[in-house]
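Take a look at the structure below.
Excluded from the complex is one protein chain; the other protein chains are retained at their positions.
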Amino acid sequence: MTESFSYVWLIPFLPLLGAFINVFCNRNPRVSGMIACAAVATSFLLVLAVFFQLIGLPAGERSVDVVVYSWITTGTFAVDVAFLIDPLSTVMMLVVTGVGLLIHVYSIGYMGKDTCCVRYFSYLNLFMFAMLILVMGNNFLLMFVGWEGVGLCSYLLIGFWCERQSAANAGMKAFVVNRVGDFAFILGLLLIFLYAGSLTYADVFAVDPNVLAPVITAITLLLFIGAMGKSAQVPLHVWLPDAMEGPTPVSALIHAATMVTAGVYMVARCHALFAQSATAMTAVAVVGAFTAIFAAYIAMTQYDIKRVLAYSTVSQLGYMFLACGVGYFTAGIFHLVTHAFFKALLFMGAGSVIHALEHALEKGKDPQDLRNMGGLSSLMPVTYKSMLLATLAIAGIAPFAGFFSKDLILLGAFVNAPVLWVVALATAVMTAFYMFRLLFMTFGGKTRMNPPETEKVHESSRVITIPLVLLAILSTVGGFIGIPHVFAKGMDRFGGFLAPVFSGLPEAPVPSSSVELALMVLTLLLAAAGIWGAYTVYIRGNTVFDRLVPRALYTLSLRKFYVDEVYDALIVGPIRKIAWGFSRIVDALIIDGGLTLAALTVRSVGNVIRYSQTGVVQHYALIMVIGALVVIVYVTGYLGP
Amino acid sequence: MNMVLPEINLYAVMPQIFLVSSATVVLIVGLFERFRRAIPYLSLVLLAISGVVAVNQLGQDPIAFSDTSPMMVSDDFSLVATLIFIAGAMLTVLISVSYAEARSIGRGEYYALLIYAVSGMSMMAAGTDLFSFFLGLEVLSISLYVLIGFEQREAGSNEGALKYFLLGAFASGFILYGMALLYGASGSTEYEVIAHTLAGERSDAVNLLLLGGLGLLLVGIGFKISMVPFHAWTPDVYQGAPTPVAAFLSTGSKAAGFVVLIRLLDSVFSGLQVDWIPLISVLAVLTIAVGNVVALVQSNLKRLLAYSSIAHAGYMLLPFMSNSQDGSASIIFYLIVYTAMNLGAFGVLAVLTARGSTCATLDDLAGLGSRHPLLAAIMAVVMFSLAGIPPTAGFMAKFYLFSAVVTGGYIELAVIGLLFSGVSLYYYLRIVIWMYMRPAARESADATGRLSYSGMTALCVSALAILAVGVFPSGLLQLAQRAVMTLP
Amino acid sequence: MTDLPLLSLIIWLPVLGAILLLFVKGDVAARWVGFGVTALVFILFAVCFGAFKSHIGDPQFVERIPWIETLGVSYYVGADGISILLAGITALMWPLALLGTWTIVTVRVRAYQVFMLLMQTTLMGVFFSLDLFQFFLFWEGMLIPMYFLIGIWGYERSSMAALKFFLFAIFGSLLMLAAVITLAFLYHQAHGVLTFEMAALYQLAIPPEVQFWLALAFIAAFAVKVPMVPFHTWLPDAIVLAVVLVKMAAYGFIRLTLPMFPDALAELAPLMCGAAAAGIVYGALIALAQSDIRRMIAYSTISHAGFVVLGVFALNQHGIQGAVVHIVSLALSTGGLFLAAMMLVQRRNTWDMEAYGGLWHTIPVFSAFLLIFSLASVGLPGLSNFVGEFLILVGVFQQHAAIAVVAATGVILAAVYMLRMYRKVIFGPLTRDENRGIKDLSFRETAVLACMTLFIIGIGVYPNPVLRTMEASVQKLLVQTHRLAETAPAGTSGTSTEAASRPVGLDATRGISQDNR
Partner (left out) sequence: MIPVTYYLILSAVLFLIGTTGVLIRRNAIIVLMGIELMLNGANLSFVAFAREFGMADGHIYVFLVITVAAAEVAIGLALVILLFRNRGTVNIDEVRSLRW
């Protein structure tokens, strides 16, 4: 069995090899892109092979461990470098390598001019390696390796233009905030090992629930905190918007399609554990829902095109966690996949716009600012069309990809947690609103650029547009892999494929098909409402909302609820002060000063004795005599009985 | 009334006889101006001969000088002690040569007195009777008085001599009175008889006499070994004395004092332990503390070494508490090592300050590492050894000494001693810092570029000895242990 | 196995080299001799390692020659899994260090080589000694070369730093000396023979209250050198040798404190763990506030050293093995970090982070290496430090979960101060002109750092060879510790009792019990 899969180690290894070649053997910018793409393409093909091989197997046996070598072994602690091939990891591998491949190609066009694109592509490949390790590992520790690896690459890629101070800071912020999550994650692993006696998924999930009972909630919550860090859930979301400092393809790959979804993957992977703790599930659902609406609310007022997308990503991730939280893990993963398609596309489209404007706009004007755009639809048709499709998809308009996944999530929420369902619904409206706001401000209406600039704007090159088109197609039809039962029985290929993974879960109650249809219609209507709102405001220029919405709410959204400021005031600042205090006061003053003081005391005693040495011989004689008297008196003091 | 003349056995006092006579020879030859240059080497040879004589007698049963009242005895203990003294004296002679030349004190008497002093010490070591001890003590002291004051034109030398003389005579007054009391208590001054009296039934009066005598003796000997509070003279005298003499003073006469102390406390007065153990331990700790703490704040090297020698005396007092063979052996071993170390340290100073001021300060050492690498290296070895860092002999000595203390059950004393020896590192290492990590401040004491060969040989010998003993201490350890076997 | 006295060769060859150096003229020649000798030592070690049988827990390549009979001391060397690893990292680092400082050390080159060689001898001696007295001899003897290395080739205020270090160290080891003597004395009382042989002293049954004090004395000696807060203030000035000292001190903990005083450990181990965790956070916090690269590295070392101690006093296999791995990787990562920093400072001759910035494009190769070393000491998985840290945490978590949590916060802080340093030095705009001219690493420097990097990654991705080498020895050590603990009335060695209450019972002794069957 295993033998037939023994080649899977190549899947992560090839990108690593690509990075290696680019670092050590290649100095030519042109070639570097090719090498990177070739590496990813090969592993994509391999993933396809794995996929079909897996399909070929009976559903029951679609979970295979492939041990490469034994990694860390001390006494009772044993962890292998081994890969788990099952539908879940395969889906992730497909998304990572597939979308990744497109973005690699796109990068050739986008970064080809950059002086250090060799470095760029080696980072990108390194990221693919880490991400694949993350999704393929068959134990928590290996997942953690990937987990940190992607964090590192994100750090490097965010700070890719490191001569920009802001980029350097953003990279560091991302790494540190993630570390906070990792801290919890590590503790979770320690607890798991302590009680389950292993870190391999198979063993851990097989452990008798009663053994884990006392700590299951702690474990799952700790793991979830880790996920919150990686997947930018409130309150650990602060790093993602800043991460937009990185090159746009990076935002597409890491901060939209793959890395940020690692948290969702992890929760889904550990569904067996999460399912055992109602508390944890609730926490996941609530945090997810809250993040969804919170981020969406902020996204509605941002002007930086990439920041809007960043917040929308956060919001969508919230959806996925909501899905997991209500037990609809399949829905979560489904949304993960579709989101990968359309969000990557959105970022790449935005990238293509920025790319065009960078050259067009005169100095000092920010090419990412929506207020500098407008009316680009005629100038960049391909980009416009593909982004339109993506926007429809994310807005949840049928029959685009987003519709099916989001609908499934809403259904789950409606069934298990009506309150959260309302939240999710509201979020859906906002999503439609801000996404179309973005679309209209970019492409719609008439341009806000001066004529000389508009001349310079033109559609991006093929190598950029082709991936756009491909992704556009995916985000249009991608949803059909999971058609709900109401439309056609047994057409939910996606769910069917993942079914063996989530087989252990209790069957979720399914509402009557009429209710389900009603919900769909409701969602669609609300989405349409959102679109209409955006249209009235940003195309028709209607100021009705300005009059309706209180200023405070608007500022709150524009200032992102002042989260960064609060963190600076409550966490960063104090830690700085404490550190300063420790180093200057405790260390320098108390400890070192104390030692100096002791030394001084001894010295001064020495000096006292020293200066009692007067040099007058009779004083010495006197001391002797006194000494002598003491001695005599003492000795003869002991007279017998 | 008719007296029987006691049978006497000159063989027992051969070493002493040889020493005295060779001193006399040197004295006479010294009268002839033309032999002046040869004198040091002559005295070396003569010392060596007497050394050989002593070695010959090693390992035999103790031989008493006379059967009726053995004034002196030639046992391994006295012989080993004598050998230590002789070795010390030879090194002193070597480091004296250039120094004495430079200050034109290199006359015959100088070396003659040195040898007389040695003979006095060996009498102290061999004496089994308070009077032979006293005789030796006086021979030693009187020669030292002269030696210290030998640089007649140096006010310091003169002052030091006077101080040492007055206080020394004062101290011998105490000793003599103590002897008188002991004589009164036991009707004799022989160690055996006194010990016997102690062992036997004794009245309060006798007891009072004994204890008083012991106390007074302790005062006198405490002066010689510069035990607090009888130490006050040490720094002044070391500073004033010609450097080689100071070296001799800090090793030889101190060693002699300890040898006598071992004989007295461990064999004669062991009966009175309860009385003197607490006293000695307190005084020992005081000595260690004062020596180390004051040395911290000294920048005049001779005074610094003086205080360090006080501290070392303190260490050497500790094993008396355990009052065991090992204890005494560890003291002997420590004395051997200590002699090498201190002669090395003072020797470096002597070589450095052959010309110029008698007292070198830390600044004179600045940059020595680059000016005289060899000299600096020797000094460094000596300093690390004094500080008790392996692989030097100093460590082995300290280790053996403190393990004897611990074995005696006085762990707290050992810990105190060790901690203070940690303090001592500060000033020993400061010297090393000045030599290697400070640029030469001003054109310092040694005007001469080249150093006398004799001096350097002495220093190299002691440095090598320190290292060798540090790595292979077995031989000397066994010697020290053999030496104390013969003690009653 | 070869019949050569391999260990003695490894120990004493550097001394011969030092003697040889006395007759060598010229700096270049001296450098080559120094490097050659250390390289030879490394080769010898490689032979030794090849012949080493990892399934044996007892010392191998044992040599024994009576030395000081009167004190029952003998020259007695041997290598078990733990010591051979530490000796190995020493043998590896020495040639690299000499090569790395090839052009950095320009004054009194010959003396520098001599002292480096002498120090290697003393280190090897410490690791291979099976006789307590001999151990102490090397332990103390090491102070001399270190003293000069710090004092002469250190940076500013170096002579005072050397003195400070020496005084700290000596007070610790003098207490230890007292304890050593007492141990021998106790053994003498019990068995009537005087010996300092460790194996014999392990078997000595010591009344718990005595154990307590003796253990404290030993701990004092090692805690000063590790160093543990608050005995650390010598380190920032004497950083040059920090890595070496961590190695020795931790080894001392493992080799002496653990098996010798099981009962005392019952009380002390939790305290030590607490202190270590405190040290981790403390060091990290202070590193956070430094603007001087050297001090930053120094305090990060303190923090890491905390991890090592933590692992040791977890008193179980994961902890101890993790600690050893961590020591090895510390030598590589922190050593590399410091070496790289020295190379940078050699070019710009300031330790102030603010003086740099924007070096990424000027000296990419250097920046890459610095990044790797920084990430390694941040504990990035796949690099060596992670293995150690994680195992340590696993080990400690079994004993004192709370302490493990505190320690784990160090992981966050480490990321903060390391990346902060990296951002200031490498990232950001290139503001100062004097930074433009900086040359990138020479081939020699690149080779040195690359070699370290290889080992960092190698151990990170495939630590098992290292772990397997010491497994048997560590198990033996623990058997030693815990069996003694069970015989003693106060014996609560943590794991053995808590194991019962634990659901799946991942106690450290389980690994051992398997070993015993």
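Some notes on this structure:
The chains carry the letters A, B and C, assigned in the order they are written, with residues numbered from 1 in each.
Methods note: a contact is a pair of C-beta atoms (placed from the backbone, for glycine too) under 8 Å apart; a residue touches a chain by one contact, two chains touch by 3 or more.
Everything numeric here is computed off the predicted structure, so don't read it as measured data.
The chain not displayed here makes contact, within the full complex, with A, B. The hidden chain makes contact, of the residues B:N158, B:T457 or B:Q478, with B:N158. For the options A:A213, A:V419, A:V477 or A:V616, the residue in contact with the chain missing from this view is A:V616. Shown as candidates are B:F65, B:Y110 or B:Y145; the residue that touches the absent chain is B:Y145.
Where chain B meets the missing chain, the touching residues are 3, 131, 134-135, 138, 142, 145-146, 149, 152-153, 155-156, 158-163, 165-166, 169-170, 172-174, 176-177, 179-181, 183-184, 187-189, 235-237, 239-240, 303. For chain A, the residues touching the absent chain in the complete assembly are 610-611, 613-618, 621-622, 625.
FYI, only the chains that are shown with their structure count from here on.
Counted by C-beta pairs in contact, the busier of A-C and B-C is A-C. Centroid analysis (C-alpha atoms only) places B farthest from chain A. Averaged Cα coordinates give chain A a centre that lies 79 Å from the centre of chain B.
With centres set at the average Cα position, the gap from chain B to chain C is 44 Å.
Among all residues of chain B, none touch two or more other chains.
Chain contacts: chain A has no residue touching two or more partner chains. On the chain A side of its complex with chain C, the touching residues are 69-77, 81, 116, 141, 144-145, 147-149, 152, 155, 159, 162-165, 167-169, 171-172, 175-176, 179-180, 182-183, 186-187, 190-191, 193-197, 207, 211, 214, 575-576, 578-580, 582-584, 586-587, 591-592, 595. Every residue of chain C that touches chain A in the complex is listed here, in rising order: 229-230, 233, 282, 285-286, 288-290, 299, 317-318, 321-322, 358, 360-361, 375, 380-382, 387, 390-391, 393-394, 397-398, 401, 404-405, 408-409, 411-412, 415-416, 419-420, 423, 426-430, 461-464, 467-468, 471, 475, 502-504, 506, 508, 510-512, 514.
Those residues of chain C whose C-beta lies close enough to touch chain B in the complex are 67-71, 136-138, 140-141, 143-144, 147-148, 151-152, 158-159, 162-163, 166-167, 170-171, 174-175, 177-178, 181-182, 184-185, 188.
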